[in-house]
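For this depiction, one protein chain was excluded, whereas all remaining protein chains were kept in their positions.
Let's look at subunit A:
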């Protein structure tokens, strides 16, 4: 994706690609932007910014390839470069620190939670959404890309600029954290575990 040949587009083709291939993903883009920023105005700015960049750099979009993955990559980079710095959220764990943590990778051999399927099925929605939102942004992102948006591991690797092995270990860790949060929640609410 990073070393794509520049494509040539006529003005008409640019507009058509933008309308037919880029704009249809706006729901997913906005939802992703909101779950990164937790602010409607910021999410709107982030999506708008992503689309402006996508149009400006349309020559680097290879025709016939996955437009959604390409757009998500731009959005993720815009978020890191522009929004993370001025984000109103409490400051995150240092990125490098998080990566070192993943790479220590004793990918938990243990079974992390005692969540039962009945408990999960009783959850009505807010719990899962809140648990997802409570994860550190890097963990949250892999779950959104994989479970919500259905990206494959190789697409996620390109969107996030990380090796597939890191996608897998990050996803594994993210799911365990999510289950811990859900399990805590279930205990608080008095679900039988």
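What we mean here is this: a residue touches a chain if its C-beta (ideal position, glycine included) is under 8 Å from a C-beta of that chain, and two chains touch if they have at least 3 such contacts; residues count from 1.
FYI, contacts and distances are computed from a predicted model.
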item: Per UniProt, the name of the complex member that is left out, chosen from "KipI family sensor histidine kinase inhibitor", "ATP synthase subunit b", "Anti-sigma factor" or "ABC transporter substrate-binding protein"; value: "Anti-sigma factor"
item: Contact partner of the left-out chain, one of A:30, A:139 or A:185; value: A:30
item: Touch criterion as defined above, residue of A:137, A:159 or A:182 at the omitted chain; value: A:182
item: Hidden partner chain, residues of subunit A it touches; value: 11, 14-15, 18, 23, 26-27, 30-31, 34-35, 40, 43-44, 47-48, 51-52, 55, 107, 109, 111, 115-117, 120-121, 123-125, 128-129, 132, 143-144, 146-148, 152-154, 164, 168, 171-172, 175, 178-179, 182
